[in-house]
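All protein chains but one are shown at their positions in the complex.
So that you can tell them apart, the chains are marked A, B and C in the order they are listed, and the count of residues begins at 1 in each.
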Amino acid sequence: MGSTYGDNIRLTVFGQSHSAAIGVTVEGIPAGEAVDAEKLAAFMARRAPGRNAYSTQRREADAPEFLCGLKDGFTCGAPLTAIIRNGDQHSRDYDKLKNIPRPGHADYTAEVKYGGYQDRAGGGHFSGRLTAPICIAGGICLQLLEREGITVMARIASIGGIKDDSEFTEPVGGREFPVVSEAKGEEMKARIAEAKEALDSVGGTVECVVLGLPAGLGDPMFDGMENRIARIVFGIPAVKGLEFGLGFAVADKTGSQNNDIFTVIDGCVRTETNNCGGILGGITDGMPLVFRAAFKPTPSIAAAQRSIDLASGDPAVLEIGGRHDPCIVPRAVPVVEAAAAIAVYDALLERRKEIRK
Amino acid sequence: MGSTYGDNIRLTVFGQSHSAAIGVTVEGIPAGEAVDAEKLAAFMARRAPGRNAYSTQRREADAPEFLCGLKDGFTCGAPLTAIIRNGDQHSRDYDKLKNIPRPGHADYTAEVKYGGYQDRAGGGHFSGRLTAPICIAGGICLQLLEREGITVMARIASIGGIKDDSEFTEPVGGREFPVVSEAKGEEMKARIAEAKEALDSVGGTVECVVLGLPAGLGDPMFDGMENRIARIVFGIPAVKGLEFGLGFAVADKTGSQNNDIFTVIDGCVRTETNNCGGILGGITDGMPLVFRAAFKPTPSIAAAQRSIDLASGDPAVLEIGGRHDPCIVPRAVPVVEAAAAIAVYDALLERRKEIRK
Amino acid sequence: MGSTYGDNIRLTVFGQSHSAAIGVTVEGIPAGEAVDAEKLAAFMARRAPGRNAYSTQRREADAPEFLCGLKDGFTCGAPLTAIIRNGDQHSRDYDKLKNIPRPGHADYTAEVKYGGYQDRAGGGHFSGRLTAPICIAGGICLQLLEREGITVMARIASIGGIKDDSEFTEPVGGREFPVVSEAKGEEMKARIAEAKEALDSVGGTVECVVLGLPAGLGDPMFDGMENRIARIVFGIPAVKGLEFGLGFAVADKTGSQNNDIFTVIDGCVRTETNNCGGILGGITDGMPLVFRAAFKPTPSIAAAQRSIDLASGDPAVLEIGGRHDPCIVPRAVPVVEAAAAIAVYDALLERRKEIRK
Partner (left out) sequence: MGSTYGDNIRLTVFGQSHSAAIGVTVEGIPAGEAVDAEKLAAFMARRAPGRNAYSTQRREADAPEFLCGLKDGFTCGAPLTAIIRNGDQHSRDYDKLKNIPRPGHADYTAEVKYGGYQDRAGGGHFSGRLTAPICIAGGICLQLLEREGITVMARIASIGGIKDDSEFTEPVGGREFPVVSEAKGEEMKARIAEAKEALDSVGGTVECVVLGLPAGLGDPMFDGMENRIARIVFGIPAVKGLEFGLGFAVADKTGSQNNDIFTVIDGCVRTETNNCGGILGGITDGMPLVFRAAFKPTPSIAAAQRSIDLASGDPAVLEIGGRHDPCIVPRAVPVVEAAAAIAVYDALLERRKEIRK
C-alpha cells in the first residue's frame, strides 16, 4: 500500500496534489503531550514554497487544521488527524500531460499501476506536496524529541556539485538558506540561478545529524536505525541514495581506518571517531547519528523535453507549464528533519517496551 | 523487534552465531511452488565460507534442513521453516571479549540494549552468519522469480577503491570471484591479500541488477521499491550506504542530464537512459532495476586494536582470535541477490492484489 | 494503538465524538473501482440516528465529505479519506461527568489509560459515533463485494430476550426496523418502548450472513475468517460476544450432530447442514458465512445511577443528560454489515495473492 509508516507511532499520509485536501493521521503518540501549534507552523513554513527566488512561486496555504487527537493543546490518546486544504489549483495545466508522461516523474509508472485511473493532476499522490503532511507529523515528533533532549538538524550538504564540508555542530534550519558555510551557500544559490536561467534544475544532498540520542535505540536486522530511517527517507520524492556515517566512502577504507575506537569521556562510553554514524548493528551507540540523502534534480524543467504519446506510441515534445522549484534541496531540509524525527521517535517508543519499570 | 521482513511473504530470521541452530520461517509463499533443493544448495554454497584464500577458513555446514512447509518438494501453503545446525563453535574465543567491545561491532550497543543478557558468542544475532537464513529464503524467491522470467544478479562493483565499471549484462554469480572484469578482479584479490597481510581488512561495493521486471511493481511513499529494498539490504551486516540508478551522482546533475527520456522500442515503453535505476515514484518502469550497496571493511581484524574495558572503564587492548574474512564483499554478493529477490517477490505478490481477474 | 484494521485494505478511523470531525482513511482499494456516492449515502442513513421513536433524537450530519482517493467517482489508487464534520455538540453536558465515571462506559478506563488527558466529551474516541466512519469504509466495501456477487446482510436476531428465529434468506436492511419477522419486530419495539419508559435501555443480538462467498477465503490460525471478523466486530462498541454457525450451541452437541456432511449439488460441493457457519479451519467452504454478535444494553440510561467521584473517592449519583438510544441494536445492524464487508473484502484481496495468473 505504501502511505503508512511506523510500528509504535503510525502515520498515514493521504491526499493528492489537487484533491480537496491532503493530510496525515498519527496514531500512538501517548496522551498528555503538548503540541505547540505556533512552533509547528514555524517549522512548516520552512518547507513552504514561494519564499524566495530559488523556490517555486506557487503559494500553498500550509496551515494544518487539526480535526481530532488534540484536547486543549495536548494529545488525548486518540488518533491525531490534521489536514491542509488544497487551493490555487491549476488542474488544467496537467490536461496536456494526460498521455505524455513527464520524464523523471511517476506519470508513466502510475499509469501502469493504476490502469489509467490515477489522479494525474499535479502528480497526484506522488507530488512533493505530500511532504507537507510528513512535516506535520515530523514537526510534532521534533517537539516530543526536544523534550527528551534530542535535537534533529539537517543542512544542505551539496548542490549541483558544490559541497559544504564545514563541520555541522548546530541547527541551521532557522536560516533562509539552511547551509553551514554562507560562502558555499552563495555559490550554491548561484548554481541554482544558473540552472533556472537555463530552464533547467539541479540536484543536491542533505545531511542530517541527531544529537542527544541514548545508546540502545534500534533493533537488529530489518529494524535497525538504518532500515528505519531508510524506509521513511526513501519516501521523500527524489531521494535516490542514502548513506550513514562515512557512507559509500567506507568501501574504500580498511578496517583499521574505519573502526571507531571506544573510549571513555567524562564517564561515558564514546568513540574517538564517528565513521559509523552513531549506529553499530543497527543500534545507536550514543554518538551523533549521521546520514546523508541524495536528491535528484527536479524532473519538471521549463525546457522542452522529448517524450512519447502513450495513446499512439508516437514521439512527442513536452513543455511543462506550472511553476517548479529549480532546486528542491533547500525545501527538502525540513522534510528530512521531519522524517528523521518520526523514525527516531518510533524507535524511542519501541525501546520503552524493553525497559522494565 | 527487527528480525521479520515483508508484507506479503513474511520471513523471520532466528538464531545466534553459536546457538543450537539458526534458521528462517517464510510465510505467504503460495502453495504449489516447486523448491529445487539442489539448486538452493548451490546458491547457498556461494555464500559459504572457507572456499578460497580471501574468505574465512571456518567451515560452516550450511545445508538447510527443512522442518515444514514443503510436501514432496512443493510448498504446501503452511509456513516454511528451514534450519542450519551450528557446529564448529569456539565460544571460548569470545570469553575474552566479554567486557571489551570490539570496535565496529555491535558488542557495545547490544550490551546496552540487552542489559548484559545478550549472547556475545560470535556476535550473537548480529553475526554475519545470520545471512545464511536470508539466503535460504532468498534462494527460494530466486527460483520463484525465475519462473516469472525475472533475473536477479549481483556483482562486486569495487573493493578497497578498485572499481569495476564494466557493463553488467549477465549473471556472474557462478564465478568463484563474482566480478565482471576478470582483470579488475585480479587487482581486487591483490588488494584483499594486501589487507590480509597487513592484519587488516577492506571494504567494497556490490551492484545488483534485476532484469525482466514488469512495470507497475512497488507502491507510493514508504513502500516504494527503494524503501522495500532498503529495508532488507540495510539488514545485511556492514551495509552503510545504498543508492539506486545513478545514486549519489544525481546530486551533481541537472534535470536535463538526469531525466530519462521515454521512447518506444518494439512496441514497449522504455527509457533511453536508466539514471533512475528502473524506479520512478517508487514504482518499476520496466527497465532494469539497479542498486548498489556499500559494505564497510570487516571490523574484526587480526591487528591489535585499542578499546576499553566496560567493567572498569579503563583502556584495553584487544586481539581478536578466530578466523575472519579480510573482505566480506565476495561472500556478500549472493546475500544481496537473496535480499533483492525477497523484496521483489514480496512486491510481486502485492501487485497481484491490484489486478482484477 | 487500535484504530487501524486490515492487512490488504487498511482502514484507520479517527475522530472523537465532539472533535472538529471524524473520519476514515482506507488504503489498498485497487484503482478503478467505482464508488456510488448516492448508494453510500443511503447505506449511511440506515445507521443515522433520529429516524424514529426507538433511537436517539440527536441529529447527525452524516454525509461523508471525500477529501481524496477518488477521481471522477472512481478510486484512483491513493488512500481514500472521508470525513464527517461534527456539529450539534453539547460538550457542556459532559462537564459534570468529568470526575464521575458513567457505569458501563469507557470513562474510567480512558481516565486511567490516558492519565486524565482523554477527550471526555461525548465519549471521545470511544463513542458509538465512531461507527459512522466504519460505515463509510464498509459501505464502499459492500459495493465492491456486490460486484463480485457477494451479499452481506444482517438483521436483528433478538432484543431484550425476544428472539426472531425466522429463516434469514434475503436482505432486510431496507426496512425501517431490520427484522425478518415483522410480528417479532413489533414485540421488540414494544420491549424497547417499555425500557425507554422505565428510563432504562435494553440489549440484543445481530445476525449476519454473507452469501456468494467462494470457498478458499481466510487463512489458518490467527487470520481465519473467524479471527478476521472478530477483530473488527469487537471494535463495535457494546459487543460482548461473537459466535459462528451454531456458535455456543456446539458445546452441547456431539460430533455426529455437529459435523456438516459434504454433498454435491449441481456439481458444487456443499454441506447438508451449515453448523460451522461456512467456515472450516478458518477458511470459507462455499456455504453462507453466518455469525451473531451480542450487544449489551446502552449503558447511558436516563435513570439516576450510583457511581463515585474519582477526585474524592466518595460515592456520587449520576444523572446523564443528552439523548441516548434506548436500544442500539437497530442502528447496529448496518454497522455489523459494514464490519463484515470490510473483513471479507480484505480476505478477498489476500486470496488474490495465492492465485497464479
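Note that a contact is a pair of C-beta atoms (placed from the backbone, for glycine too) under 8 Å apart; a residue touches a chain by one contact, two chains touch by 3 or more.
These numbers were taken from a predicted model, which means no experiment stands behind them.
Residue in contact with the omitted chain (choice from B:49, B:69 or B:185): B:69.
For the options C:27, C:285 or C:337, the residue in contact with the chain missing from this view is C:285. Across the entire complex, the residue among C:195, C:208, C:289 or C:349 in touch with the chain not shown is C:195. Looking at B:79, B:101, B:203 or B:247, the residue that reaches the missing chain in the full complex is B:79. The chain not displayed touches subunit A at residues 7-8, 28, 30-32, 77-78, 220, 349-350, 352-357.
Residue positions on subunit B in contact with the hidden chain: 1-4, 10, 12-16, 19-23, 25, 27-28, 31-32, 65-69, 71, 74-81, 83, 110, 113-119, 124-125, in rising order.
If you put the missing chain back, the residues of subunit C touching it would be 1-5, 13, 101, 103-106, 108-110, 112-113, 125-126, 130, 158-161, 195, 198, 200-205, 215-216, 218-224, 226-227, 230-232, 234-235, 237, 239-264, 267, 269, 271, 275-277, 279-286, 294-301, 303, 305-308, 310, 313, 315, 350, 354.
Just so we're on the same page, only the chains that are shown with their structure count from here on.
Averaging C-alpha coordinates per chain and comparing to subunit B, the farthest chain turns out to be C. Centrality by Cα centroid goes to chain A. Averaged Cα coordinates give subunit B a centre that lies 45 Å from the centre of subunit C. Residue positions of subunit C touching 2 or more other chains: 28, 31-32, 77-78.
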